[in-house]
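All protein chains of the complex are present and in place, except for one that has been dropped.
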Amino acid sequence: MTPADLRTALRPAGLVTEQPVGRSTAWWGVMLFIATEGTVFAALLGSYFYLRFQHGVPWPPDGIAQPDLRLPLVMTAVLVPSSLPVAWAEAGIRRGRRWQVRAGLLATLVMGGTFLGLQGMEYHENLREYTVTTNVYGSLFYVITTFHGAHVTVGLFMVCWLLAAAGRGGVSARRPEPVRVVAYYWHFVDAVWVAILFTVYLSPRL
Amino acid sequence: MPALTDGSAGGGPLAYGDPVTQAWSNLLVVTVLALLCAGYGRGVHELWSRRGTGAVVARWRVAGFALGIAAVLVASTGPGHVWAERSFAGHMGQHMILLVVAGPALAAAAPGLPLALAAPRRLRRRWARWRTSTAGSWVRRRPGALAVLAGVLHAAVLWGWHLPAPYRLAAEHGLVHAAEHASFVVAAALLWSVLLGADRHRISGPAAVLVLVATMLAASALGAALTLAPGPVYPAGILAPHGGDPEADQQLAGLLMWIPMDVAVLVAASVVFLRWLAGLDRALPRASGLPPEGPAGPVPRGPARADPIDRAPARPAAGKDTR
Amino acid sequence: MPSSTAAARGTRPGPEAMASLTRHWAEAPSLRTWFGTVDHKRIGRRYLVTAAVFFGFAGASAVAMRTQLAGPEAGILSPREYNQLFTMHGTAMIFLFSTPMLFGFGNFLVPLMIGARDMAFPRLNAFGYWVFLFAGLFMWASVPAGAAPNGGWFAYVPLTDERNTPGLHLDVYTLGLLFLGISTTSGAVNFIVTALKLRAPGMSLNRVPVFVWAIVATSFMVLVALPVLNLDNALLFLDRRFDTRFFEPERGGNVLLWQHLFWIFGHPDVYIIVMPALGIVSAVLPVFCRRGIVGYPLIVFSIVAIAIISFGVWVHHMFATGLPQLSYGFFSAASTVITIPSGLQIFAWLATMLVGRIVVSVPFLFVVGFLVTFVVGGVTGVMFALTAFDQQTTDTYFVVAHFHYVLFGGAVFPILAGVYYWLPKMTGRMFSVRLGRWAFWLVFVGMNLTFFPMHVSGLLGMPRRVYTYPGGLGWDPWNLLATIGAYVVAAGLLLVAVGVVHALRRGAPAPDDPWGGDSLEWTTSSPPKPYNFPVIPRVHSLHPNWDPRTVESTGPGATEDRILAEGRTTLCTSELDGRYERPVEMPEETRKPLLAAVGLLMVFLGLLLAWYWVAAAGAALVIGTLAAWLWPPRRTPQEAGVAG
Partner (left out) sequence: GLLVLLGGCSGGAPSTLDPAGTGARRVEGLWWLLFWISVVVFAEVMALLAWALVFRRRPDRRISRVEPTRFVVVAGAGVPFVILLAAYGVGLRDLAALRQPESPPAVTVDVTGHKWWWEVRYAGVDGATANEIRIPVGEPVRVRLRTVDVLHSFWVPQLMPKTDLIAGKVRETWLRAERPGEYRGQCAEYCGLQHAHMALQVVAQPRAEFDAWLARLAAPAATPDSDAERRGQQAFLQGTCVACHTVRGTAATGTVGPDLSTLGARWSLGAGAVPNDGGHLGGWIVNSQTVKPGNAMPPQPVDAAALPDLIAYLESLR
C-alpha cells in the first residue's frame, strides 16, 4: 500500500461514496416504518418518564407495589431469543432452504405465542391490584404493555402469513424480501420489549 | 420536598467516595491515561518514522488525541472534579466535557491503528485474526449498523447512569464513578467515530447526520426530563449539596445536559452535511444553471461525456487500508 | 423546446417499444380502473382536487366566522356553532388542506422530477389517497351532524376530556386525526423511498430539485413528528372512552403532557406545511429568473437544518404555562436560531432575482406575493421567540395575524403559484392570464386586508377564539376591515377556481414546456403519458432540461437499459450517487387499497360510535385485504430473475 492510497482513503471525500450494493425499496420501506413505529414507542416511554417525574414520589403511587420482576424476566427470556430462529430462517432463505424458513418461523410462532400467554398470566395477577382506571400508573402500565402486545400479535400474524406464503413457494432465494421484512419487524418488536422491560419494570427501582 | 427515595442518604453532601477510594480511582485514571498515551505515541511514532511525519495518522488526529486526554484529565481530576463536588449542575458539566469534548476528540484521534501497532505481537495477531473472521468482517462491512449500535449505546449509557439509583451509586463509590465516566467516554468516542474516525468507520454524510440527530434527541429528552421536572428527582445530598435551591440546581443541570449536546450535534451535522454536499459537487458536478437559450457563457454541449458516476466507485475496497 | 428537438431527430424508442409501453402502462377508461388506479399522476390530481374541496369548506367556515366578527355582539352564529367552526377551520386547514395539498403536488411531481415512472409503492399511494378522502369525509360529516370538534385545533385537555366536553365532538377529532395519520405516514414513507431509490441514473443527491429535497425532508419530519401526535390522540381517546388517567391531575395524570406531545408534533408541523411550499418557490422562481437558483447547497442545507432544529422549539408555544424560567432561555434561543435557515432561503431567492432576468408571469406574481407576506410573518415570528413578548401577545389576534402571514403567505401563495405553474403539465391546458392576474391581486390585497388589522387588534388586547366581543374597546374598525378582507380573499380564490375550470374547458392546448423549465417534468408531454418517460433520462446536472446531454440521452443516446419497454418497469438507482442498479417491476391497478381503506373506515366508525363489532369486522377486512395484497405472486424462475 502506497502513501497515495492512504491519502485517498483518508481524504474527506471518503464521506461521499457509498457501498456499491444498494438497498431494495422494500428494505427502505420497512426501515422507515420501523423508524416511525419506534418513535411512537419512544414517545410513549418518554411520556412514562415525564409523568413519573412530574408525579414525584412515591412511584408507583397509591400503595401499588413495585412491579414484580420474575415473570417479566421469564417473558424476556422467551421473547428476546425468538429473534434467533427468525435470523436463522432469513439465513436459510438466502440459501434457498425453505424447510429452514418454515422451522425457524414455527419456532418463533411458538415463542411469541408463549410470550403472549405469559403476558395474560401477568395481567391476571396485576388486575387484582390495580386496573387501567386506577390511576396514571395503571394506565401507563397497561397501555404500554398492551400496545407492545398488540405489536407482538401483528408480528405473529405476519409470521403466519409468511408460513402460508412459504408453503406455496412465494418466497425463494431470489425473492427473500418477504422473509427479510418480517424478520426486521420481529427484531424491532423484540428490541422494543427490552426498552419496555427497562422502563416499566426496572426503572421504578432505579 | 422530602427526599425522593427512602431518605436513608441523609441530608449531608455526598463526598463521592471516601478519600482512599478517591485516591485509588484517581490513580487508576492517571494510569489508564498514561498507558493510552504511551501506546498511541508509540504507534504514531512507528508510523511516522516509517512513512514520514503526518502520514497515515494526520497531525490533527494527534492533536485530537492530546485534546481528548487533556479533557479527560481536566474533567476527572482537575477543575471538573471540583465543580462536580460543588453542585449537581457542575457534575453535569463534567459529564458534558467527557461526552462532548473528550469523546469526539478521542474519536478524531482514530486510535485503533496506532494502539494496535503498539500492542504486543500476540495481541495484535489475535486482533488481526478476529478482524478477518466472519464476525469481524461482518462488523467491518457494516459501519452503518455499528453507528446505530453506538447511538443506542450512547443513549442507554446516558439514561442509565442518570437515573436516581445508579447515579447515587456512582456518587457513593469511586470505582463505580470511574466506570460511569469511562462508559461515557467510550460511548461518545464510538458515536463520534462514525463522523470523525478513521475513514473505514465513517458512514456517508446524510447517514451520519441522521444517527447524530437521533442520538441528540435521546439526550435532549433526558435534559428535558430534568429541566421540566417540578420537584427534585434525585435523593437528598445530590442536588445543591452545599446549600442553594435544589430545583434550580437540577434545572441548570438539565440545561447543561441539553444545550452543549444540541449545539455540538448541530454544528457537527451542519459541517458534515455541507462538506458532504460539496464533496458530491466535486465528484459529480451540478453544472451551469443557465437555460440553453441564455446569451451568456458556454453551455456544456456534445455527446454524453463520461460522468464520474459511470466509473467504478472511487474508493478502494473496504479493508485495503488496514494492512 | 428541447424535447421537441429530440423528437425531431426521430430517435426515440422504436414503435414496438412504444406500443409495448402503452400496453403495459395504459389504464382502460372504466369505472373499475377509476377505483383501482395506481397512477401517481391521477392520485396526485385527486389529492389536489380533494384538498381544494376541503380548503373550500374550511374557507367557508372562515368567512362565516369573519361575518360574525364584523361587528361587536353580533348574533349570526351561536357560540356553539362558532366554536365548532373555528375548530374545524383550523383542523381542516392544517390537516386536510395544507399537507394533503402539498402531498398532492409531491405525488404528481416527485416521480416526474426525478425521472421515474411511478412512486416506489404505487398501491400504498392509492391506499393513502383513499384513507385521506375517507378521513376527511369522516371529519367533515360531523359538521352537519352537529358533532364537530369544538376544542380548538390544539384541543387542550382538560377542556377536551369527557367531563368538560361530553359527546362525540372530540372523538371525531382524535379518531379523525389518527385515521388521517395513516395516510400521511404512508405518503411520507413512499416519498422517501421514491426519492432515494427511483431517481434517474446520474441524479446524485446534489442534482435533485429543491422541491424533492423539501418533500423528502418533510417526510422525515412527518415520520418523527406525526407518531407523537398520534400517541397524544390515542391517549386522549383512551381517557375519554376507557377512563384511563393520563390527563387527569386528580389521579396522577398531567395536563401539560398533552401540550408537550402536541407541540413536539405541532411546531415541526408548521415546517411540514411550509417547507414543501418553499420547495415550490425554489422550483418556480428560478425558471422565471431564467437562471438556476443561487446557493443550491445553502438552500438544501437550510432545509435539512430546519428539519432538525424544528424539533427543539416546541416550548415556545407554552411560554405562558409556567415551565422553569431557565428553559425559556433555551427555547427562546432555539426559536430565534431557526429563523436563520429561512433567512438563507429568502436571500438566496433574492440573489437569484438580482442576477437573473425576470419574466413576470402569473406564477411568479404569486411568488412575489409569497415573499412579501412571508417576510412579514417571519419578523413577527422572531418576536414570538422572545419569551416576554410572547407571554404578552400569545393567544391574541396578533398571533392569529402572525401565523396566517406564515401559513397563508408561506403555504397558500406558493400553492397557488404551483397551481398556475404546473396546470399546463397536469391538465394539458393553458390558463387565462387575465383571470390569473385578477385572482392574484384580489388574493394579495384581500389577504393583507384580512390579516394585517389583526396585528393591531391583537396589540389592542383582543384575545383569539372569542365568538364575539364588546363594542367600544377600539377593536371594532380592525375587525370590520378584516371581515371585508376575508370577502376579498374569498372572491380571489373563487377566481382561481374559475380560472382552473376555464382552463379545463376553454384553455389552449399546452406545449410540453411552456415556461422553459429546467427540471425533468418539462421533458415529458403535457399531460404526461401513463409511463411518464418513454426513455428514462440520463441526468448530468441539476438542470436536466437545460442540459443537452440529458436531452441527448433520451434521443439518439437512448439505451435499452433505460427504455425498459418489456413490462411495467422502472429503474432503481443508488441512494446517494444515483448509480444504475436494476430495473424493478411495478404493480398493476388493483382495488385492494380501496378495500383496505374501507376496512379502516369501518374500524374508525365502529370506534367512534362504540359499535365495536363493526370495528372488529373492519379490522378483519383490513388484515385479510393486506394479506391478499402482499401475497407473493407465483412466478417462473426466469421472471423472478428479472425482478430480483
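Residue numbering begins at 1 within each chain, and the chains themselves are lettered A, B and C in the order written.
Going forward, a contact is a pair of C-beta atoms (placed from the backbone, for glycine too) under 8 Å apart; a residue touches a chain by one contact, two chains touch by 3 or more.
None of the values given here were measured: they were computed from a predicted structure.
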item: Chain not shown, its touching partners among those shown; value: B, C
item: Identified contact with the non-displayed chain, of C:49, C:354 or C:433; value: C:354
item: Absent-chain contact - pick from C:393, C:483 or C:553; value: C:393
item: Of C:159, C:430, C:484 or C:630, the residue in touch with the unshown chain; value: C:159
item: Contact footprint on chain C, counting only the chain that is left out; value: 78-80, 83, 151-152, 156, 158-159, 164-165, 249-250, 254-256, 289-291, 294-295, 298, 320-322, 325, 328-329, 332-333, 336-337, 339-340, 343-348, 350-351, 353-360, 368, 371-372, 375-376, 379-380, 382-383, 385-389, 391-396, 456, 459-461, 463-470, 472-475, 477-478
item: Hidden partner chain, residues of chain B it touches; value: 288-290, 294-297
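As a working rule, only the chains that are shown with their structure count from here on.
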item: Of A-C and A-B, pair with higher C-beta contact tally; value: A-C
item: Computed distance of Cα centres, chain C from chain B, in Å; value: 38
item: Geometric centre distance via CA averages, chain B-chain A, whole Å; value: 27
item: Contacts with two or more other chains, residues of chain B listed in rising order; value: 204, 228, 280, 283
item: Residue numbers of chain C (touch at least two other chains); value: 260, 576-577, 579
item: Contact footprint of chain A on chain C as seen in their complex; value: 120-121, 185, 188-189, 192-193, 196-198, 223-224, 226-228, 230-231, 235, 238, 242-246, 248, 251-254, 256-257, 260-261, 264, 572-577, 579, 581, 584, 623, 627, 630-635, 637, 640-641, 643-644
item: Chain C partner contacts - residues on chain A that touch it in the complex; value: 16-18, 20, 22-25, 28-29, 32-33, 35-37, 39-40, 43-44, 47, 50-51, 54-55, 61-62, 132-140, 143, 157, 161, 165, 168-172, 174-175, 178
item: Complex interface listing, chain B residues touching chain A; value: 1-2, 4-5, 51-52, 55-56, 58, 163-166, 198-200, 202, 204-205, 208, 218, 221, 225, 228-231, 233, 272, 275-276, 279-280, 282-283, 312-316, 320-321, 323
